[in-house]
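Right, chain A next:
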Amino acid sequence: GGSSSSSGGGSSSNTSSGGHVNITIWHGYTDVEATAIKKLTQEFNATHKNITVTPQFYGNSDYALQKVLAAIAGGKPPDISYLYGSWAANIATNPTTVDLSKYVKSPSWNWTDFWQAARNVATVNGKIIGIPALIDNLALVYNKKLFQQAGISPPTANWTWQDFENAALKLTNPSKKQFGWAYVNDASEDTVWRFWAMLWQAGGSILSADGKQAAFDSPAGVKALTLLQTLAKQNAIYLDNGSDNYTGVFASGHIGMLWTGPWDLSQINTGKVQYGVQILPGDLNHQTISGPDNWVVFNNGSARVNAAVEFLKWFTSPAIDLKWATMTGDLPIRQSATKQAGYAAFVKKYPGIGVWVQNLSNATQSRPVTTTYPKVSTVVGQAVQSVLLGKADPQQALSNAAKQVNGILSAPS
Partner candidate 1 sequence: MPGVALNDVTKTFPGGTVAVDSLSLEVDDGEFMILVGSSGCGKTTALRMIAGLEQPTAGTIRIGERVVNEVSARDRDIAMVFQNYALYPHMSVYKNLAYPLRQQRVKKPEVDRRVREVAHMLSLEELLKRRPAQLSGGQRQRVAMGRALVREPDVFLLDEPLSNLDAKLRVQMRAGLKRLHARLGVTTIYVTHDQVEAMTLADRIAVLSDGKLQQLGPPQEVYDKPANVFVAGFIGSPPMNLLKGSCQNGVVSAGEFTVKRSGVPDGELIIGLRHESLGPATNGVPSLDFRVDVVEPLGDELIVHGSLAADLVAASGEDPTAAALGADQGNELEAVACLSPRDRPAEGSTIRLGVEPEEIHVFDAATGLAIR
Partner candidate 2 sequence: MTALAERSPATRHRPPLFKRIAGSEHFAGWAFVMPAVVLIAVFMLIPIGWSLLLSLQANNLLAPGHYVGLANYKALAKDAQFKSAIGHTFVYTVIFVPVSITGALALAVALNRKIRGIRFYRLAVFIPLVTSTVATGILFLWLLDPTFGLVNYLLHEVGLPQQQFLQDPNQALYCIVAMTVWSWLGFDVIIYLAALQGIPEDLLEASQMDGASRWSTFRSVVLPLLGPATLFLVVWSTINALQLFDEIYVTTRGGPLGSTTVIVYYLYQQAFQFFNAGYGAAIAYVLFVAVLIVTLIQLWIGRRRVYYTS
């Protein structure tokens, strides 16, 4: 076909003869995931004669957003696009974003089978604006050998913060450039969400119930941040500058423990270190945090919307979901995937992944899905960073951040 007919999704012609529909799906997958999406769309196209799905790579950095915004502004959005969860609230404001509520309500979708955290992020003000595309969460990854050397027994599911702190300090050895823990210290969402997990574990919450006030400057917040402060002061934390070097450092045996997700497995699993996976240590509880992303459908006419929904339904069906997970190492987005026959093979293929899947049930809370959240995150990220760099006290940092957040929340949008 010509160059433009296969692009972005055009407005009209693709529904042409015989009710055949061409749709495009934009993704940022590379490597195994890229192979997987190619394979699975081919499989879909083969089994669905009147729909052709074309996957297109749209970048894998934040720049991808600009491509999507351009496409939307140009009136030619893709039919389906992979979009980060943090964008969901803003994406919802776009008139061409399809409200999928009426589709997923159908029992055949079994909507509640998607993990809670994923459903939360797909829902903006009661409207369902996306189908979960990815779910992950944080668990504790540790270097077995370093634990052994330090004479510490491996972490358990009942580990407390105190256990964690002790272990981290023991694993630290500046002369060997060895750190107990790693923390992403770029003040981005990477910095913030690990803090949220701790906040929740200590019983705190991000915002007040009505969403109009900051609530993280609670004793729980201070407690969480104090843990970071203590470890940072003792040089027990490898402060990652945001380039995700921590996986490499861990893989070369310089870090005792990571709080990370399944996406890092392939980097860690280079054969040089023996690693174990455990759920996060806890304070009041062992909550974790999940960062789900969505497949968003844009309206290019009902025929294409229908086709897009049909594809997503197929693509996120339990069987295909597990297939995807097995091919890529991503976590299954449906709870029922764990009950399928192939699940064991999946867990076996990716050592440790089972912990993350189970840990999803600890991901009970979500970050607020609001348009102001990115700003809130930035403010909190700086607060955390200032403590990690020893520039501020936890209380002081959080109070200051809360003040700013309150300003953000009260500003007219």
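The candidates were selected such that all candidates are chains of the complex that A comes from, given by their letters.
General observations
The working rule: a residue touches a chain if its C-beta (ideal position, glycine included) is under 8 Å from a C-beta of that chain, and two chains touch if they have at least 3 such contacts; residues count from 1.
Remember, predicted model here, so these are calculated numbers, not experimental data.
Of the numbered candidates 1 or 2, 2 is the chain that chain A touches in this complex. Interface residues of chain A, counted against candidate 2 in their complex, comprise 62, 65-66, 69, 72-73, 90-91, 93-95, 97, 177, 185-188, 238-239, 241-243, 245, 249, 371, 374-375, 378, 382, 385-386, 389, 391, 413.
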